[in-house]
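Structure record follows, encoded as structure tokens.
A single protein chain has been removed from this complex, and every other one stays in its place.
Moving on to chain A:
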């Protein structure tokens, strides 16, 4: 069976692109939206991988080990961010951590994932705290969300996100987060104290005093 993907190579941008006008005309295959979005993701990944390989100037990558130069740079950004926090320049800290994050996720796609996760969580920790110190709760909550998805086994992440929820007035979510945190760390005093605060706030919120 002849099967043709609705994609085309764009010689100007040197990338594979979704051939938009073509994909509806195919007789055999009907590309519905769900499949098209999947295909778009695939194309994006393919382009990135190719770009990585081209910029390497080698036929075959040497090793799947993460490049040490990048690690050093990421660490530098992290250290600078921490320094900025200490100097109470939180905006600068956010900038540093964001730059570091951009670097960390731009590793070549064949390198091992473990190091990336580590670096990303470290940087996210810093950025999330900076946002908290800046009282930018929605952004802090987004970072805390990511952190909780990346590593559940740290109580700080529960504490971070619940604090954001508390400050944004989403008290039910705040309480649920703390309770989940306490499910993993039943004796954690920080979470317990926060839960007490959240429960007191809930009583006020519901007019239940």
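Everything that follows uses one rule, which is that a contact is a pair of C-beta atoms (placed from the backbone, for glycine too) under 8 Å apart; a residue touches a chain by one contact, two chains touch by 3 or more; residues count from 1.
We adopt the following convention: contacts and distances are computed from a predicted model.
For the chain of the complex excluded from view, the name given in UniProt is "J domain-containing protein" [choices: "Multifunctional methyltransferase subunit trm112", "J domain-containing protein", "Coatomer subunit gamma" or "Proteasome subunit beta type-3"]. In the complete complex, the hidden chain is touched by one of A:8, A:38, A:56 or A:105, namely A:38.
Touching the omitted chain from chain A are residues 34-35, 37-38, 41, 169-170, 172, 175-176, 179-180, 182-184, 203, 205-209.
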